[in-house]
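One structure is given below, represented as structure tokens, and several questions about it will come after.
Just one protein chain is left out here, and the rest sit where they should.
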Amino acid sequence: MTAATLDVSGTTATPFQRLVRVELRKSYDTRAGFWLLATIGLLVLAAEVIAVSVTAAQDEPMSFGDFVGTAAFLTSFLLPVLGIMLVTTEWSQRSAMVTFSLEPRRPLVIAAKALVGVLLTLATVVFSIVVGFVANLAYGLFQGDTDWTFGWPDFFAFLITQVLAMLGGFALAALLLNTAAAIVVFFVYKWVLPGLLALGGALMGWFETLRPWIDFQSSQAAIWDWSTSGEEWAQLVVSAIVWLVVPLTIGIWRVLRAEVK
Amino acid sequence: MRQGEGMITVERLTRKYGSFTAVDDISFVCQPGRVTGFLGPNGAGKTTTMRVMVGLTPPTSGQVTIGGHHYHDIPNPGRHVGVLLDASAQHAGRTGREILELGARTMGLPASRVDEMLELVSLTPTEAKRRLRNYSLGMKQRLGIAHALLGDPSVLILDEPANGLDPAGIRWMRGLLKGYAERGGTVLLSSHLLHEVEQIADEMILIGHGRIVAQGDKKSLLAGAASGAASFVTALDNEALTKALEAKGIGVSAAGEGLRVETETVEIGRTALESGIVLTDLRAADGGLEDLFLELTSQTQREAVAS
Partner (left out) sequence: MSMNSTVAPGLGHALDISGTSPTPFSRLVRTELRKTWDTRAGLWLLIATAALTGVVMVIQLAVVVAQDLTVSYNDFLTSTNFSIALLLPVIGILLLTSEWSQRTAMVTFSLEPRRPLVILAKLVVGIGLAVAAVAIALVLATICNALYGLLSDFPVVWDLSVLQTLAFVLMQIIGMLTGFAFAALLLNSPAAIVLYMVYSFVLPGIFGLGAALIGWFEDLQPWIDFSDAQTPLIDASMSGEDWAHFAVSGVIWLVIPLAIGVLRVLRAEVK
């Protein structure tokens, strides 16, 4: 007798774009996922309404860029939560077992998730800009004059920094594979660490020279300014390696080797 | 065993967790067109073995191939191998339909396939719209079976599929898997309940403490068992039958309305004929297999039997 075989010649491997579409669907098909996305949208709306009413009432000068910046401030801490949940819910809900049975090429699954994070970030950016546009129009109605200062450089800087913020959460989630831990560490990194680094820099000379190379958030200023200093871009790259590449690499290595339970 | 003709081939598989050996150097094959029952008490290593099969747990040594391939190398594996390891391992916030929908999309199947599967496992449209956290164990199990069958695979790997199913559900599943195997499919299903497996499996693999202690079909397993056969019998005149059997030196004891007799059915029938006693019920006791199962998988007996 001959060995029984599976004829797999007629089967094509799962195309990457199909994985991306499935992962995208997973990001909103649960109540928790849907409300996270809805919360991001609603918060942006609420913030712009408050921003318009406050600045118009108080005669504060505002530009299109300022309104978009308000939205960017809000989305910069909810997008990382989105990035975290994309990864960790598979583990906390144990659906990774099914996901990795249907697509054992785990790096592709992770890449699809990361791409979904980027796509949702793009959508958020577009939404923020549209809402910012409307907010600026409304402000113009109340105030009589509008300032449309918001160029392509600002747009791309906004886009890149938001993607980096989302990926920061994604990397921590891959590293820790635990929702609660990843969220806590992310907020510490985002809100506590810059202060500590600045304090350390103020106290110690050597630390002040080191700081720009490890402070990923302040080094992102180079993107907003479209800095011409090579050193600032180098600092951005180095700090990105520390906060994005290293955790992501260790995290992916961990997911690839992990026994999925 | 006849190695090399199996659809699922497990070769010298070992999985250790620190000093604990969950699966200890096991080899077996599952053939196409047959239902293979993977039988063992809780914690015997059944789930670990099945997890290694689908690449969720890396083996310490040894390997598993399905149809000549490692699971990892099968393109779009859901179309070839249907897997149900844990029906609860799904996002509790998704509806049953959505879970199938995601599977169908991953495998590139039309949405109509989802409805077909829901109908196959008798989940009503209303039930399919409920979220998994509101499912009973049996409903989760039906959904899991539907998920495994989604891609019309030729191999099925099911861990405790009867868990939580009601008697009607178990009968339904038995028919489903029998039919599936008759059409040429390969089925491996695990269970810790002997009665569940013996009614459905063509082939049985008994595992205890991470080692295979016996394998074969029901007859050959029973033939290999050292203990003699026993039967249950009920006669119009139980007393007369008891006397006739005891006269032949055969052990008889009361069992419910009838008798338990320590011999094969043919011997009882002969005795009844000779004595002119009318029998109303006569069947072989399954105790032989049950005893064998318990004996083979118990700690003390393991080494002796395995060698």
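All chains are identified by letter, namely A and B, in their written order; residue positions are counted from 1 within each chain.
Just so it is clear, contacts are C-beta pairs under 8 Å (C-beta built on N, C-alpha and C of every residue); 3 or more make two chains touch, one makes a residue touch a chain.
Not measured: the values here are computed from a predicted model.
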| item | value |
| --- | --- |
| Displayed partners of the chain not shown (whole complex) | A |
| Touch with the omitted chain, as defined above, among A:I183, A:I223 or A:L248 | A:I183 |
| Residue among B:R133, B:H195, B:R270 or B:R283 that touches the chain left out of view | B:R133 |
| Among A:V68, A:M85 or A:I252, residue touching the chain not depicted | A:M85 |
| Residue among A:L42, A:V126 or A:V192 that touches the chain left out of view | A:V192 |
| Touch list for subunit A against the chain that is not drawn | 32, 54-55, 57-58, 60, 77-78, 81, 84-85, 92, 178-181, 183-184, 187-188, 190-192, 196, 200, 203-204 |
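The working rule: only the chains that are shown with their structure count from here on.
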| item | value |
| --- | --- |
| Mean-CA-position distance for subunit B and subunit A (Å) | 47 |
| Subunit A residues within the subunit B interface of the complex | 1-8, 11-15, 18-19, 21-22, 25-26, 29-33, 89, 93-95, 97-98, 100-105, 257, 259-261 |
| Subunit B to subunit A touching residues, read off their complex | 2, 4-7, 9, 31-32, 51, 54-58, 66-69, 71-72, 74-80, 83, 85-86, 88-94, 98, 101-103, 105-108, 147, 154-155, 186 |
